[in-house]
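Just dropping this structure here.
In this view, the complex is presented without one of its protein chains, the others remaining in place.
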Amino acid sequence: MRTPFLHLLPIVCLLGALVSGSPNAQEPTPAPAPDAAPPAPATAPDAAPEPEAAPAPRPNRRPRRPAMVIEAGTLHPVAGPAIADGVVVIRGERIVAIGKRGEVEVPPNAVVRSFPTGHVYPGLVDAATDAFTDASVRSDGGLDAADALADVLQRRHDREDELARVGITTAYVTAASPSLLGGQGAIVRPTKDGFELWQGHERAAVQLRLTGGPNPGHPLQRQQQYDAANALFEGLDEYRKARTDHAEALTKYQKEFDEYLTWHRNKNKKDGDKPADKDAKAEAQPAAPATEPPQPAGPPEGGRRRRGGGPPRDGAAEPAAGEVEAALAALFGAAPQDQPKQDPPAGKPAPAPAGQGPEGQGDAAKKPADDKKDAGPKRPTYPKAPPPNPQKDVLLRVIDGELPLRVEAHRADELRAALQLQDERRIPVMVLERAYAAGRVADRLAERGIAAVLTDVLPASLPKAYEDFDATTLPAHLQRAGVAFAIASGSGRRAGVLPLMAATAIGGGLAEEAALRAITLTPAEILGVAADTGSLAVGKYGDVLVCDRPLFQSDSRVLLVLGKGRAEFEAN
Amino acid sequence: MNLRLPLALLGVLTLGSALAAQQQTTVYTGARILPGGRPAIDNGVLITAGGKILVVGGASTAVPEGAVTVDCAGRTITPGLIDASFRGGAAPNDLNEQGEEVTPQVRVLDSLDPEDRSFARARAAGVTTVHVMPGTRNVIGGLGCVVKTFGSDPAAMVLKDAASLRIVMGAEPSMGNRAIRGGRVDSIYYRRPTTRMGVVWEVRKAFYEAKQALELTLGAAAPPPSPGRDVLARVLRGELTAYTTARSEQDIRTALRIAGEFGYQTVIEEAQDAYLVADQLAAAKVTVLLGAPSAAQVTGPAGADGADPRYATARMLADRGIPFVITTGSNAAALDLVREAMFAVRNGVAPAMALDAITVAPARLLGLDDRIGSLAAGKDADFVVWSHDPLDPAAVAVSVHIDGKPVTAPR
Partner (left out) sequence: MRRLPPRAVLGPALLAALSATCGLARAQDVLLGARRIVVAADSVLDDGRVLIRQGKVAYVGSDIPAEARARARRVDYGDATVVPGFVLAAATLGQERDLAERALPFTPDLRAAEAFDPWHEDLLALPQYGVTSLALAPAPGNVAGGLAALVKTGRDRGTVGADLFVSLSLVPAARDQERPPTSLMGAVELLRSACDAARTGAATGPDAAVLRQAMQGTRSVFVYADNFAELNAALDLARDFGLRLVLVGAADAGKVLPRLAQQQVGVVLDSLGPEARLEQLQLPTRLAEAGVAFCFAGRPAQLRLSAALAVHHGLDRKTALQALTRVPAALLDQAATIGSLRQGCAADFVVFAGDPLDLGSAWVATWVDGELVHGTSPAASPGPQPAAEPAADAGVR
């Protein structure tokens, strides 16, 4: 595990010392913050996701956080049938074993929490909540697709943010704003003192509102709304083409510039051997990166020319331009002696040669002028980048299926509009929110694999205008039709009744297992985090909810909530 | 800086004693005590137990054993302040029964909300007792009551139910009424009075009928009982004091005239123009409740009355020997009660007299001077510990006690 560093040791003494010293430095502190854990797997990226591999190479991690064992009367792993007298073993952040007591090896000196009559569930996953947002965000009508809710989330210090204490360990936060586009929701992990953003899922989906709410206007207004939504996807192909063209132009520019450089270099060589060793030195430096720039064929992003310092935004194209210009400077005999220190002036090569000496500049300027006469390649012009459009960047990711589009649509006509939008714009991943009339289009939803996030699954909790919809029997109906659905609280204030919502769905005819799945594994799948949470399975995070009674009984109490193996709530 | 520590200490002590305060004997030592109606006691000792004052005396006072001692060195202790005309205690709508113009029988106590924020504000300003009257939208508004500013139940807070009958002169009672000119025709606001004449007519009519009934009762045929008329009869018999709100010179004269006509006792309330009618006030031997002497003008709907307040009114009343009480009244621009007294001092009233005008004088006027308004053995342990002399602009109420219990968060 430390081997990758060994060959670096002689080169970067300081870093090497740091790395070899770090395990020792961590020894004395038995339980550091969990944030301290990631560095170790990060050095060996292949070790982290595979729990089998994990215990072996990190024997010195054990004292930091002892394994935790949860024994319970009944274990509901969701991934499989319930286990009576079950055991979950958590080491670090993840579950390492699960099974019947006695059949699972319990590590020595593990912390054992025993709940002989308790019921253990995976941490609940709330597929839609407005917790951690404040009222100004919720009422903001001016969001666009590029706005990310993750940037403005904060803990409000009231009951509505206490998701962890009711057993929710993963939540998708949406603002439910009245605008057509609701920005990008974020996946958070509620903790006992707030929340943490789920790395890599801070921008988890794009919100689109295709409804007029309980009091709809004229049908034609709804048509307008659909048109507006449809128009958002207008011009995306052109935008993408402009971006691709730009990327291609950059590649072409690179190639032409290389030719241009080579031609001049050769000419210089021919002209005289004087700058030869300087050339060699200059060439050695840009050579290494120069092998990389010719591959910016991947995602054609950025391409904008940055001025001044700061890291370039798009790794591929940007250094290419910089390096090329540096090489250009080197070519004209003005290459500075100390090349590595010359890194920063990527965009402006002019000052460096100027510092070197006026005479170098002088003949550099003269020589190409002469060369032009004998039909050398013309110096290519740097291609102009198209104006950036963050919203279109995001919508392109939607079209490419990298981000789901979450559409809020209540009535049947709004749902049909959503389906039409999907047809028309070929949106690969669509999730429907608050789809009260989903029963009427259930077959089509099942056919297309569109998932639904159901809120308000409680008796008589819909507005008066919606009394034709029965939210309580809808889950059962969708289940029969084969539509994937999650039951979500919809608001932080209702977080505490999420289990009651699932229970209501049971009362509406849903099987108990399906109801449990609708607040754990299915939402995790919809959110794209099912590999890490949503069920009790080896390799997933140690997100565990322990109740004194079956979760769906009204008087069930939360005894313990673990998030990534850490206690987020504990009843006293 | 060095103020903080003793303050904090005092806070801890007072809070700590909060629970046991009812029975616990507590000794407050070292403070300058302004007992009210008597000379100040430097380095005095105040001993309370069971919600009552045991002893008020000098430094040599014997301290009972087992008593909790609170060091108040450098502080000043005064009786809890009394606001004889307090605007608050309930939502404004609930202070005005607008069903009729003359509602002598309604009791403001029924509307009081002990959780109204005005009580907390009054406590913080050192006010321990308030006289709440019905609002000023009726000609005869109803029965006022005297309550302490702390408690969870109006019945437990009340010192005197039916302490006063409010009568209002001027433009306010006629303000919402109108002649029928469109709008909702069954509105109760299509009625008299719409003028000052109408207001006076309503008062006179009510008292006339009450007087008639009173005379009839003395005779053979008793009239049917009427709760409103019974209240007015009590005023006429001198068992209940009328508080007449009158701001302008004209209204004060009218108030005095009607009281004279029917021969009942009245207090002139607000009385911004009292300086113009000093002779009549002195001759009628009435008490003046001076509303917000610090205000340069009358704000709100009552501004239409045309009163023209002067800063020197309080001094003038003091000079003429007219008994007066300083209140915050119905003026929205009023300051804290103690600041109003400070303002009177600034305009020439003797400090002792100004302090009396917010402690002893209102207690006497309300007939409660045997319980509140001064610090003496046997009275309610309602007192305020001030950081400075209360009439000093820098003074803040360090702790406020009602029935011996600290009722404000310590500063």
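Each chain gets a letter, A and B, in the order it is written, and its residues are counted from 1.
Following the convention adopted for this analysis, a residue touches a chain if its C-beta (ideal position, glycine included) is under 8 Å from a C-beta of that chain, and two chains touch if they have at least 3 such contacts.
Since this is a predicted model, take the numbers as computed values, not measurements.
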Over the full complex, note down every shown chain the hidden chain is touching.
A, B
Among the options B:Thr48, B:Thr103 or B:Ser399, the absent chain makes contact with B:Thr103
Just one of B:Ser187, B:Gln212 or B:Gln297 touches the chain that is missing; which is it?
B:Ser187
Only one of A:Glu202, A:Glu512 or A:Glu570 touches the unshown chain, namely A:Glu512
Residues on chain B facing the left-out chain by the touch rule are 90, 93-100, 103, 105-115, 134, 142, 152-155, 184, 186-189, 224-225, 227
Spell out the interface residues on chain A facing the chain that's missing from view.
159, 437-440, 458-461, 468-470, 473-474, 476-478, 491, 493-494, 496-497, 500, 503-504, 506-509, 512, 515, 552-555
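Assume only the chains that are shown with their structure count from here on.
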When centres are defined as mean Cα positions, the distance from chain A to chain B in whole Å is 66
